[in-house]
Structures are given as C-alpha cells and as structure tokens.
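Certain chains of the assembly are absent from this excerpt, and the rest are unmoved.
Just so it is clear, A, B, C and D label the chains in written order, and each chain counts residues from 1 on its own.
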Amino acid sequence: MSDKDLRPSPVSATVDFDAVGSQHGFLRLPYSRDDSAWGSVMIPVTVIKNGTGPTVLLSGGNHGDEYEGPIALFDLARTLKAEDVKGRVIIVPAMNYPAFAAETRTSPIDKGNMNRSFPGRPDGTVTQKIADYFQRTLLPLADIVLDFHSGGKTLDFLPFCAAHILLDKEQEKKGFEFVEAFGAPYSMRMLEIDAVGMYDTAAEEMGKIFITTELGGGGTATARSAAIAKRGVMNVLKHAGVATGKIERQPTQWLDMPDGDCFIFSESAGLAEFAVDLGDAVKKGDVIARIYPVGRTGETPLELRSKMDGILTARHFPGLIKAGDCAAVIAQ
Amino acid sequence: MSDKDLRPSPVSATVDFDAVGSQHGFLRLPYSRDDSAWGSVMIPVTVIKNGTGPTVLLSGGNHGDEYEGPIALFDLARTLKAEDVKGRVIIVPAMNYPAFAAETRTSPIDKGNMNRSFPGRPDGTVTQKIADYFQRTLLPLADIVLDFHSGGKTLDFLPFCAAHILLDKEQEKKGFEFVEAFGAPYSMRMLEIDAVGMYDTAAEEMGKIFITTELGGGGTATARSAAIAKRGVMNVLKHAGVATGKIERQPTQWLDMPDGDCFIFSESAGLAEFAVDLGDAVKKGDVIARIYPVGRTGETPLELRSKMDGILTARHFPGLIKAGDCAAVIAQ
Amino acid sequence: MSDKDLRPSPVSATVDFDAVGSQHGFLRLPYSRDDSAWGSVMIPVTVIKNGTGPTVLLSGGNHGDEYEGPIALFDLARTLKAEDVKGRVIIVPAMNYPAFAAETRTSPIDKGNMNRSFPGRPDGTVTQKIADYFQRTLLPLADIVLDFHSGGKTLDFLPFCAAHILLDKEQEKKGFEFVEAFGAPYSMRMLEIDAVGMYDTAAEEMGKIFITTELGGGGTATARSAAIAKRGVMNVLKHAGVATGKIERQPTQWLDMPDGDCFIFSESAGLAEFAVDLGDAVKKGDVIARIYPVGRTGETPLELRSKMDGILTARHFPGLIKAGDCAAVIAQ
Amino acid sequence: MSDKDLRPSPVSATVDFDAVGSQHGFLRLPYSRDDSAWGSVMIPVTVIKNGTGPTVLLSGGNHGDEYEGPIALFDLARTLKAEDVKGRVIIVPAMNYPAFAAETRTSPIDKGNMNRSFPGRPDGTVTQKIADYFQRTLLPLADIVLDFHSGGKTLDFLPFCAAHILLDKEQEKKGFEFVEAFGAPYSMRMLEIDAVGMYDTAAEEMGKIFITTELGGGGTATARSAAIAKRGVMNVLKHAGVATGKIERQPTQWLDMPDGDCFIFSESAGLAEFAVDLGDAVKKGDVIARIYPVGRTGETPLELRSKMDGILTARHFPGLIKAGDCAAVIAQ
C-alpha cells in the first residue's frame, strides 16, 4: 500500500452520504493562496437517498466548458424527490468546479485536465486532490457511474452516449445496456487506446458500470441537446431501478471508431472552411475542410481529406485552426 | 474643416486601386510598440478591376470572431478572375485584422470595437486609424458596400441579410433589393436606434448602398453557413452587374425587430438552459431560458420570458451567462 | 451647449425614480466586449420614495476597495421602509461597480478613477459613462449628497466625516452641519487644492449639499467602522428630515489640513516601520516611519519626519512602500 | 538514505556561518529563466557569532505578505552588535524572498507556500530548494528557532506567540517557556492537526525548540505590532542566553484552539460585515458576520454564527469574502 493511500484526503463533505433524504452541500477542499490564506474550493454536491437500491454517481463538468451535463444535473438535483428514489443518487454537477466557474476545459488553478488526473493525489494539485477524492471516496460508494461530456469550446460532436469495450465482457454488456437506455440519437462503442489517467478507467478498474457522453459542444448547449441530457439521466436512473417510471426509449444509431484513421489533423494554421457538417456522410478522399492561410489573400488553402468512409462525428469548432489541431473525426 | 481631415492617413496600400487586373496586397499601418519599434499592422486586401462598372467594397472581420465573411472573402479573393469582372471589387476579408488574428471581437491592441469607431481618427488608436482609412479612402471609392457579420463567440443568430430603414427611401429601396438578391434564409429590415460610430452609418451617410448580415455565430462557421455567405456575395456582385451570371435566388423570410421589447436581458449570472432553439416560435410569456445559480445545488433558477410573440432570432451562446447579458432576441 | 450634452446617456434604470415605495433595481450600462458582445454593466440601485421631502443621494464604492459605505448602504437598502421616509432616498452602494466587484480602487475595465472622471462623457469609457449618468441624471434629482470613502487597500485613515470649505458660505455652513450630524469620531474641514474631476466638485457646483467620509481603510471594515457608517447615514437622513427619529449625537474632534506640509512622501522604496499609529500626537521633526532597503541586510533605513505638529491622520497601509508614495498625513 | 539527500543544495551562502563577528550577505540560489539565463534568487542573511552559546535561527517572510517579522529582523540585523552576543544568531528576514518582494503569500515564481514545502527538494521548484536549504543546512545549525508569522493580506489576528503541543514533553515545555519569554499580549498552545510540510514540523522533528507568532495581519504592520515583534525577539535572545540584559516581561493571555469548531467558513461569496472585532468575547450562536450578496440590493445577508463561546481571535480581512473562505476563528 502506497504512502498516499495512508494519507487522508483534505476534502471534507458537508453532506452525509449515509443519511436518508435529500441534501445539498459541498465538497470543501482547503486551498491556501495569495488572495485567501485560508480559502477553499467549494464543489456543490447533492445526495438523495431512500429505501434500498444501488448507488448512481452522476457527474458533469469533468471538463469545465461542457454544459449539457451541468444543466441536466443542476436541474435533477433540484427536482428529484427523495420519495421517488430507491437507493442513492450522488450528483456532482461540476466536478472540476474551478474550471467550470472559469468556463475553461482545465483548471485555472493548475491547468489540470481532470480526465487525465486519476487516480489523483491527496498531496498534489487542486485537480489531483479532487480526483483522489473521487477515486478513494465517491467511486467506492457507487455501482453505476455516468459522467457527462460534450465537445467543449473547441470541439463539436454528434450527440452520443458511450461505453468502453472492456476485457470483462459481463461488465461491458451492462455498460452497453445503460448506453441503450440513455437513448441519445447516437451511441458509441469506444476502444480507448491511451486510457491512463482517465476517470473512466478508474471506475472501470473498480468494476463499476461506467457510461459517458458527448452531447454537442462549442461551449454552449441548445434546448435540444439539454433535453437529450435530461432525458438520458432519468432513463439511466430508471434502468438502474433507482427511479421509477418507464424509460423514454429513443431510436439510436450505433457508431464505431475503429482506429487512428478516424482522426484528421491539420498540419497548418489558418481559417477553417468545412465542406461537410456533423452527421453528413463522407467517402474516403472527400475534402472535409479547407484551411486558408490568413497572412495574405490569394493563397491556396490546404485541403484536409477523409481517410475512410463514414460520417462526420466530430469537428474542430473555432473558426481558426492551429497546426496540430484535430480538425475532424470520422466514425462508421 | 477639422484638423484631422487635413492630416493624411498613416495607412499605405501596397495595391493600386486604379490598376486593371487582380492584385493581392496589404493595407500597411505603422504601429510602433514594445516588441517592434518600427512595426506595422498588415491588413490583407485584394482589388480586382476590369472594364466599366460600379465598385463593390466587401468586408469581413469587422468583429474579429465572426467567420462566414472571412471564409467567403478569402475564397472570393482567390477565385474571382479579373476577366469575369465589370467594374471593381475591393475585398478586405478581415477589416479589424488584429482582432481577427486574435480570435476576438475587439482589437487586442486597444480593445477597439470597429463598428463603434467610425469615422475614426488618423492620430487615434490602431482601430480608429483603420476606421479613418475606410472612412476617407475606401468608402469614397465604393458604390455598394457589403459588410459581413455573424454572432461572434458570444451570440448566435438565425442567418439573415439586412439593410437599414433610411430617410432616403430611394437609397433604402436599393438596399432592400440587394438584401433580397443576397438570398439568405432570413432577411431583416433594421431600424438602428443608436447608430453612432457604426460603419453602416458612415457608408449610408455618404449615400452608399449598404447591406450587412448576421449568418450564425458562436465563433465558428458551418458548411451550411459558409455556403450562404459564398452564394450571397456572388449574388450581390451579379445584382450590381459586376459579376456575370444568373443570381441564385433563394426563398427568404423577412423579419422585423420593432422595438426594445425584442431584447431579453438576464439580471443574474448563472448556467443558461434554453427552452427553445433558434427559429422556434414563441409566445409572449413563454419561458425562453432558465438561469441556474451555480454556487450551490438546489436553488431555483431565474426564468427569462418573452415579452412578445415571435421567433427566437438570436441567443446568448456561452453556457454561462453574466448579469446584464442579452440572453435572447425575439423578432417578428 | 456642447455636443455631448445633447447625446443621451446610454445608461437605463430599471427603477422609476418618481414612483412611490421601495424599489430595488439596476442602472444598466451596455458594454460590448470580447466575452459578451451584447453585455452590460449592472449597478444595483435602490430608490425609496414616500410623502414630501428632500432627496438624499447616497453612494459608496466610488473607489472599489472601500467598504464602510457599501456595508452601510446594502444594509440600509434592505432595511429602510418606505413608510418611514419623507421625501426620497436614492442608494447606490457601489457606484464604480466594476471596481467594487474586482476589489480595486479603479475600474478593471478602463483603469478609471471615478473621483477624477467627472463630469464624464456619454461616449467615453465605462467609468466616464457612469460619471456622466450621475452628473446629468442623479445629481439633478438630489438635494443632499453623501458619498462614502475610506482609505482603500493602500491607505488607512482616522474615521472622519468631511465637507469642503466653499465660496458660498451658506452652502458651506449647511455642509458642516450635516458633518456634525453624521457624528463620526473626527470631522474635517477640507480645502481642496485640485478639485478637477471630483464628484464632490460636480455636486457642489450644482449647489447641492455634499458631504463625504474617510472611515478607515486597508481594504477592510471593522465592526466599529461599519457601525460609524451605519449610524452616520441614519443621522444624515434624520438631519435632512427624510427619516424620523432622534439623531444619535456623538462627540467629534474637528481637524484641519492647512497645506501641503501635511503630506509626507517617501523618496525611496522599502519596508515601512511606522513609529507612531493613527491618532498619535506628533511634533515637528519626529520620526514618523523608517524605510528599510530590502535588497540586503545591514543597511541604514531612511527616516521620514513630520514637518509640523499634529496628529497622525492617515498612513500608507501596505508593509512595503514604493518611491513616491505618500507615507503619512498629519492634521491639526 | 534517499537520492536527494545525496545531491548537494544548489544554494550557496556568501557568508561563513562559522566566522566570528557580524556578516551581511546572501543565500544565492541559481534560477535560470526567460529574463535571466544565468540569474539567481538572492536571499539576504546576517550571521552574528561571538563567544560560546547556542545558535538561534530567526526568520520572517515565510509568507511574503507578513511584515512584523521582517521589520524586527531587518532592524535586528543592523543593530545587534557581535560583542553583545554569546553564541550565534542567524537572521533571515525574508525566507521566501521572491514572495516578500512581490508582496504575496506564496512565491510568484512557482506559487509555492513555503510553510507547506518542507522538507523541500534540491532539484525541485525555487520554493522547494529554499526549504531544502533550511532543512539540510540551517536547521541543523540551530538550537532555537523563531519563525515570525502574521495574518498576511487576507487574515487578521490578535497578536500572539505560540508553540506546539508535542509528544516530547521536555521539548514542549521549553517551547512554552520561550513563548512566555517572548511576551506577546496573547500566547497560544497549538495542536497541529495537519502538520505535513510545515517548517515547524521540520524543526521539531530534529528536536529543536521552535516557536512562532501571529502578530496582526492585513498585509501591514503598526507601530504597536512592530514593537511587540522587536521586544519579543530580544526577549527570546535573552532567554536563550545569547543576548545579555533583562527580559522585558509583559502580561500575556493564554489561548487554546481545541478543535475544528473554532473555524467559521462562509459558504457564500459577498460583502462581509463583522458584528464583533478581534478580542471581543462571543457566545455560541452569536452572529459573527453578515455576508451580503452584492449582485443586487434588497437581498437578505447570510449570517455566520459562532459554534462555541470564546473570543474572536482571527478574521477574514478583505471587505469581500469568497465561498469557502474562513471568516473567523474563535479561541478560548
């Protein structure tokens, strides 16, 4: 057992995870800094417990600029009644709260990317301390974990719910059943190539059922994308038996991202003109985007082409693109 | 005559506006600063002149985070052949070039909002010097002016082309004919309440035909919105007789913004959940958006409601909203 | 009449200054910027009107890091009942709201020092626009004006209320009576040498009764200093006849600052050790502070000495001092 | 023995700690950076050695915005004569010199909180390298260690000297005797709950006598608080037998902070109005402070109440408070 396992988390919760009823409170993480010697990061949390049943751990704001999850979860925290619950629901609408408050993907405090910070450290950066608290305190309480993502300010996605292809096929099967229940317009079977540091991996390695989403992006949410998230989370609670009522089943289209050829990177910076929109079918060799050099007029744009047949599933969102940015993702 | 009228602009063009053929060059504006004592702002410009006909002045990037205009104009500058032109086309794809390069609405140099900087000053800030060059050099060369706008990073719009309601009804009529020719999905008759400092006003006061657009927003462009811009600018050139070929007519829906009740402001900061999407019909009293306080869970969101019947024409784009932000615009 | 007088203020109030009763609202100032194209500065305002009587205009946060005024005024806005008022009370607890929100003396938007920005400009910076609104809209409504100040983060003061020595001796006399009524531990007769740009001057030139305060400093407020402010503002309302009840009279010590010899500047930077505290009596030639060079140990500190007999009325607050900072003020 | 123990510190001293007499010099720490490829951090140090006696290690500026210690120590370094010393005095007036020079709690270079950086690392950040030098070079030289603290810019304290409750009761007893000798108005018996990374702990684990202080705060020092520090350090030297002369005994009030109920945190941000001042007695349930929301007038403030009887020993200093900040500490 490592040193850090022995050291307690500096985070304290103002809610009691074992108490029956609905509580709104905080995960309080002491954070001493120039503008507050004895300050803290305050992460809102709601826990709703009633009767007997599994624990569902719900999170948004793993990346701070993704909004469908926080909308669905701030709404759920306010509207879900304890008497309608069988088991326990733990809701953290903005997991990387400093990033969420700053409207940025990573934490403004330490530039920490929460989804590359697991298992975290109790004596690390603020982001690592939050990860450690999820790793050692919240994940062990959970049976099912739903972590909301969207594209953030710099990517846009077709709306999908996803689970990973896993070695434990029983665990994998349950995951895909939850994805099906979520009922997003698209569903994804993900094969993670580099899973180090991810919250997903941390949960899966504990044997939890873990599902996630990409529900749009650009640093906004629409009425339509928020509705997908709100319906999805209720469907998950119903499928888990924690909420009562019938699942609102929706047709979904399953997608695969077979290998690295899905990804199209730009080797040049410039102004991006997309030739296709999200959901459009593309053929191998089709122009996906043209990148105009902006230093002068009259120059020939760089053409980015698809390396496979499929549909445009994700794209770079901002109008300008930098060298090395992923311009597009094609899924099948 | 004021002092500044007598002082020449510090901007020099590396193109000759009177030469026949197609030229790509720069508007060079000396800009001495800490990291370049004898530096300059270089604004790309293309001028294409041939035969006899009017001058059309085309601009994008008046606000630096709006992309449909720059895409259409970098493309046009590269592809429009002098032999296909009758008259003159002056293309400035990124009018506030420092803002465009920084991906911001206003100039990173002086925070200048180009569209509130007219008539500019030859001895003012960088933004004011650019405005002054348009005011005293480029606008006098033009007969028709098309200035592209979109919502930028913080607003999203239904795609429309627009012209102003003017005292000179002949001028106004020609403007609306150009709007009709542009062929955006929506068209707008705008009554500007506070027109001080606008490029629009500067052009209109010289008697120029002036049209503008809002073609989307969020700091991006889609294949669809870029196509509207590209088709629109060609239609304008054809309608002006500067380009040959048949106008690609498209059905358009005319909109009005009658008064200040169109605008819905949020008095609180929070997480914005929109209840309707762009283009949706709304009734007076309908909830347009809910603003969740994000400091803790369990709080009641503020409801923003429409003050009139209409359709949702513009909305705040980022997931979080600040007190005082315009949340939505309803047009009729 | 100048141009700008003809141009209306861009500020709009969400309260009706002529309506009877108590209203809480905003002065909304449109402020287009990179992070909100159609954003606004929202300055909280309360207006309470009832019966017949004069109008008292109360403001805090003229400088954003001074807290006794905002505390007294947020409290008053919440607790003063319309039925207890005869006349009108207009309360702006944080006049330079952007500075107040940023905890800084000047506006983070334009570095504007509100008290050097009068009469303001409707087409100027954000700070100038707020000043213009006070100049042309709020001051004309008022009979008596109380503007709270303290030392802010970089100065500390003995608590006093003050009015200016004026050419109009009738106006001056009324001012000093209000100072006496305010009932701070100290009271000051101020002779302003450079009054250009001050809110004080703007009000006095319109013939208003104007009083101000310095109630402590260091960017904080104590229970004691907040109580002085709260009692003082109620005493002012009572003396004006706008609030009922008996004035809570307190003994006060009158002070004068006769000339520039009151001020002691440091010509060197260093660590400041004060030899006397606020309220201590000093003699001409006494050491007021020693300034230690901090680059190495063993150096002789610079001694700052009083140029007159008196009491230490204000001092530089931070532990380090910069060359050119005012270290101390001696009053008589 | 760990790797880093084997690696020498990069810090070199320009003084000889074994030489007799008084020397003023530097701890020089190489620090390569963009604005100086071969630059260094220079930490002023004075060493005074004479005759036979113990070594007293004196430090201020562990946190860079606390001033009583640096004032007392810059003064002492200049005025203490070698001939008046029996033993050795090592004076580092500004331990975290980069933080001291920047007027911030933590280092502007690496945001390092010196008092959470022990034992440090010779190959770590600048702050960790300084800690390592104290850990491996200076602390081993010392018998008695006095480390000055105050509240810094964001806290204010009753002036006290303190030592820790320790397992070694002999060591503990000597510590409290030094606290008594220091002669601050208040004296504290501290039970450190989370002592990881502290300089205190590093010294105590080596068996050194360690005392510390909190002598005020707010990022300033008064004549009164500086006098406490100056008298205290001389009393400590006399009690240690290093300086001659009689200890200036002062009455002191002993305080205890029994458990976490001493601390009152604010769960909301706002404007803080304290109802009591430092040193005031409070009862369990008393309102300590009211936190006003500042987004609009007319809102009800949050009331923060004491969880125990005691006296107000520390408080949040700035006028505004953030969610999660410690608002007050009650000691008994």
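Observations on the model:
The criterion applied here is as follows: a residue touches a chain if its C-beta (ideal position, glycine included) is under 8 Å from a C-beta of that chain, and two chains touch if they have at least 3 such contacts.
Here the structure is a predicted model, which means the values were calculated and not measured.
Here 4 copies of the chain are placed, and the complete complex recorded in this file has 6 of them.
To be clear about the criterion, only the chains that are shown with their structure count from here on.
Contact tally for B-D versus B-C: the pair with more C-beta pairs in contact is B-C. Using mean Cα coordinates as chain centres, the one most removed from subunit A is C. Per-chain CA centroids place subunit A at a distance of 35 Å from subunit B. For the pair subunit B and subunit C, the distance between C-alpha centroids works out to 43 Å. Annotation for subunit B: residues touching 2 or more other chains are 65, 267, 295-296, 318, 323. Taken as a contact graph, the chains fit none of the simple arrangements: neither line, ring, star nor complete graph.
Screening every pair of chains for touch gives A-B, A-D, B-C, B-D, C-D. Those residues of subunit D that touch subunit B in the complex are listed here as 267-269, 295-296, 323.
Per the touch definition, subunit C reaches subunit B in the complex via residues 7, 10, 14, 26, 28, 31-42, 123. Considering their complex, residues 22, 24, 26, 42, 44-46, 65-67, 70-71, 74-75, 77-78, 91, 93-94, 100-101, 103, 156, 218-224, 226, 271-277, 280, 292, 294-301, 317-320 of subunit B touch subunit A.
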